[in-house]
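Only one protein chain is missing from this complex, and each of the others stays in its spot.
The block that comes next holds subunit A.
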Amino acid sequence: MAAILQAVGATTALSSTNSFDSKRLRFSSRRSLSVGKGNFFVVRSDGRSNGCYPRDRRAGQLVTNAVATKADSSTASTASKPGHELLLFEALREGLEEEMDRDPSVCVMGEDVGHYGGSYKVTRDLAEKYGDLRVLDTPIAENSFTGMAIGAAMTGLRPIIEGMNMGFLLLAFNQISNNCGMLHYTSGGQFKIPVVIRGPGGVGRQLGAEHSQRLESYFQSIPGIQMVACSTPYNAKGLMKAAIRSENPVILFEHVLLYNLKERIPDEEYVLNLEEAEMVRPGEHVTILTYSRMRYHVMQAAKTLVNKGYDPEVIDIRSLKPFDLHTIGNSVKKTHRVLIVEECMRTGGIGASLTAAISENFHDYLDAPIVCLSSQDVPTPYAGTLEEVTVVQPAQIVAAVEQLCQ
């Protein structure tokens, strides 16, 4: 099998797009691995890097290549007008501003969001434009300003709560779980809570354990809330707008290291679907499910994989609660192999839930156990070298795909 792969790899061009046609047929035979049914194994980082692929953690440099999609992909941005270029945080800001223009009940509250413009500048200049009652600086009490937003939402406003870092929203867990997610239900549908809770999370660059939290794992169980994760300027703006317009409480997960990604997005208005996954790269051999920053690691690994003759299908799941099992299911039915790449900790992470959901629903279509690459169950260490190996790196992804496709 390996020999065939090598041969194919040598003859086909080194392009990131899907160039296999007839050659594809050879890999479509179903082969099941000998690993026991129902198990999924984790490939842990061994800390060694593949010399050819420097682990460039400056994601901004990778973007333009890694995000490259085919012309007929679901992201219509490249197919239409030229549009305008901006960074991800500016895209969030643009989406926010458009919604605030459109609906006067939309407001923002959080620490330093007003005249300071937000710690990641997502609300820059908005206080000057809309006044400091609509872009409200709050004292440091996350539980309480989340509570405030819930009260305001029940009274007719549409607040957006910014957690300076997602990790701080752990202090707001009581309000989010017991009130935000619940009050629409316990009031018999009388009071709705259309809040958006957003902020940067994920592992940054040596921010220490407390500032490297991945809260999507903790929040995913709360009934009544929706969770989405943005990863590109295009989907950041679209998801922000969709979240604001949603009648349900939505938690929008941003990533600290993705704020400076640049992309060209359409000039015309667009709103994305909160419950839809994004097809980043169609393929045939394996379905790689990922979200947020790991999308870029996956795409980087995809380049290597293509060179080695694989054809991975990469899906950015975007909707963390509920999962878009329609898109995911179609992909699984096509490729029969699933690799989940996430930044969450292993235990109780999004990957764990996704693995269960796929196993339950698409078990018959799987040729191999689902593989889930996650961070280890450790607090994120500060030292750069240590921190790097707690996050899934492209080399591991490549190795996992190779093992999965044997």
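The rule we apply is simple: a residue touches a chain if its C-beta (ideal position, glycine included) is under 8 Å from a C-beta of that chain, and two chains touch if they have at least 3 such contacts; residues count from 1.
Keep in mind that, in the parts below, contacts and distances are computed from a predicted model.
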| item | value |
| --- | --- |
| Absent chain [UniProt protein name; select from "Glutathione S-transferase", "Calcineurin-like EF-hand protein 1", "alanine transaminase" or "3-methyl-2-oxobutanoate dehydrogenase (2-methylpropanoyl-transferring)"] | "3-methyl-2-oxobutanoate dehydrogenase (2-methylpropanoyl-transferring)" |
| Touching residue (missing chain; options A:83, A:204, A:224 or A:348) | A:224 |
| Listed residues A:325, A:339, A:372 or A:400, member touching the removed chain | A:325 |
| Of A:98, A:112 or A:275, the one touching the omitted chain in the full complex | A:275 |
| Sites on subunit A contacted by the missing partner chain, in the whole complex | 107, 133-134, 136, 138-139, 141, 143-157, 159, 174-175, 178-179, 182-192, 223-224, 226, 246-248, 275, 322-323, 325 |
